[in-house]
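Below is a structure I'd like to ask you about.
Apart from one protein chain that is not included, each protein chain of the complex appears where it belongs.
Chain IDs A, B and C follow the sequence of writing; residue 1 opens each chain.
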């Protein structure tokens, strides 16, 4: 086996007994975790000042390792897409590769890396890869069911969100009209009023903005009750999706190829 | 084809290849969107002052286009309702026509159009037409399922809202009795107390009004727990509605009259 | 027909064509509504002072009519329970009769009626009778389904509430221990801490009491996430109940006596 195919094996999800592949996966996951923990620790003023050297060192290590990994993945792209004409181009423009690049590239651009806040946001892209953690172990089935249900009900959920947005827009314009003359500081414009609408319809209710006029409160009351419906619709859609998924699963398990689970009729193979 | 029938074709939902009809639809939708965006922008003090001319011009343009559209729809009403004796009257009193008229009429009445707040509310009627956006594209099925589920469970949802209102009324009277002597400013009367009840039962909880007496808190605690039920009932109704809709859909696809919907066994007629 | 049986017919739910019975029902319902509206209006200081005479007069009218109704119901109790040995005693101790009595009795006791707050609470018993409004009209089916679902899932809902109470008690004791030394005014004792636990677990979140220590916040975070589960369990129970009720209904409608809805087999009558 060539060095290239062995490298590909290691950086891909290897077979169960492949120790090198597991080690590689573990190191990458650990470095992502270290990177996220660094972001959290850096946000503490005292800590960031005292341990700047260590945090910066870890970050440099992460970027180097992720860069090497990125390079190796490009190198072995022709093994990943054996039938593609331009396997490396295909890989570079794949979703995960773009995410990987965005998480490391800024550190090589001096004029960009001066903006620490921007750098932090870019490092967040690494979180995406942490989702690979689900691939290991016994939770994979459960994750697949959740993903299937969300995919299966996606168009209905999108409609719910759009309806929700319409209701929010409508109620924020009404509330702005009603409350602005009385509370010009709380409801200065429709966008600020939209903030109230979102807080109310999602039932978060921070309490920083709320109507004080009689008309405003009556309208807010109606919107609050509508808000229950706005929450109930996606919940209902998802619940129905899971019910349907469980039914499909239990039918599959009953082995429908031998007997119909409902009428008991022996089935033709 | 006469000019009239061609006009009717264009302003109706045209066939797939009808470019003029699609253009017309697009222009109307765009103007509605412009109109809504204008409402939002006007609410910013500085913006409204600086760009008054542009905003007013856009509004005049919208009103003119919508007026022409309204006139054309009346003109072609006899093609929409070919079997009606009074097609134009029928159209004028249809729900969508009334909404369309309310969204433009006030601008022609000088004594009304002086009240900017009233004008803004009337322009909101245009939002209703934005819902036609769902008719285009792949989300139509999903919207229909949601609409069917809400229609099918409407009477139960209405009952839930009525029960909810009874619980709110009951708890606001009790809370007024308990809290008024201690917090006369927060609970001045039953209606103000109703505001608390709505905020609590919908779990919004702004935190502007809350009980401080021991009895009030015990009662509020009970009402909060009841509030979970008040949310759970419509959610449960809608979830059951979606589960039932999904079941019907999958059964319908299998044509249960000839074959068992589960095993595919041909059934004896 | 004797005067007594006619009276009984009128005060009972009469047959569809019985105008006197409908009138009686309407008058009683209207007086209950008047009574509730009076409670609301009395709570407005200015209104109560200005219209004291009218409000008091309406209340006296209500009490007189309800007293006569109560007397008539006792008089005709032997027609309601024809097989009972002591029909009047049985009626007097029935749930609805006790509620009716509690709603009028205090007004005849001078030493009691001096306490206006107590009087107001007693008048609230009349709200119970307003539920009879559902018996009229097309929402009766929907109400019955909701009532059946709640009855069918009651023991599970009770368990949920008990579990919820355990979690609340547990978390309030923990939170008191953690926060009391830092915020003695917000968490003076376990009962006050319970108020926080209820506000958090029901996701109302008024924001009058919240943890400020690091340990308290970590614990509150865990409890908030548990709170989602506490809401999800009754919602799930009720949703499953409605799903099951709809399935039963649609099976009943398919007329299962002729063909099995699942295997299509002709059924023996």
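In this text, a residue touches a chain if its C-beta (ideal position, glycine included) is under 8 Å from a C-beta of that chain, and two chains touch if they have at least 3 such contacts.
Remember, predicted model here, so these are calculated numbers, not experimental data.
Chemist: Determine which of the presented chains are touched by the chain that is not presented, and list them.
Modeler: Missing chain, whole complex, touching shown chains: A, B, C.
Chemist: Counting contacts across the full complex, list the positions on subunit B that touch the omitted chain.
Modeler: 203, 205-207, 235-236, 239, 243
Chemist: Considering the whole complex, not just the chains shown, which residues of subunit C touch the missing one?
Modeler: Answer for subunit C: residues 155-156, 158-160, 162-163, 166, 169-170, 173-174, 176-177, 180, 188-191, 193, 199-200, 203-207, 210, 214, 217, 220-221, 224-225, 227-229, 231-233, 235-237, 239-241, 243-244, 251, 256, 259-263, 265, 267 touch the chain left out.
Chemist: Extract the touching residues of subunit A with respect to the undisplayed chain.
Modeler: That gives, for subunit A, the contact residues 36, 39-40, 43-45, 117, 120-121, 124, 127, 130-131, 134, 138-139, 141-143, 145-146, 149, 157, 161, 164, 191, 194-195, 198-199, 202-208, 230-231, 234-235, 237-243, 245-247, 250, 261-266.
Going forward, only the chains that are shown with their structure count from here on.
Chemist: How much rotation, in degrees rounded to the nearest 5, is required to superimpose subunit A onto subunit B on the basis of Cα coordinates?
Modeler: Value: 90 degrees, nearest 5.
Chemist: Per-chain C-alpha centres versus the global one: which chain is nearest?
Modeler: Smallest offset from the overall C-alpha mean is found for B.
Chemist: Quick check on subunit A against subunit C: do more than half of the interface residue numbers occur in both copies, making it same, or fewer, making it different?
Modeler: same
Chemist: List the centre-to-centre spacing of subunit A and subunit B in whole Å, with centres computed as mean CA coordinates.
Modeler: 30
Chemist: Centroid from C-alpha atoms only, then distance subunit A to subunit C, rounded to Å. What do you get?
Modeler: 43
Chemist: Using the touch rule from the top of the page, what residues of subunit A touch 2 or more other chains?
Modeler: Answer for subunit A, listing residues that touch two or more other chains: 203, 205-207, 235-236, 239, 243, 260, 262-263, 265.
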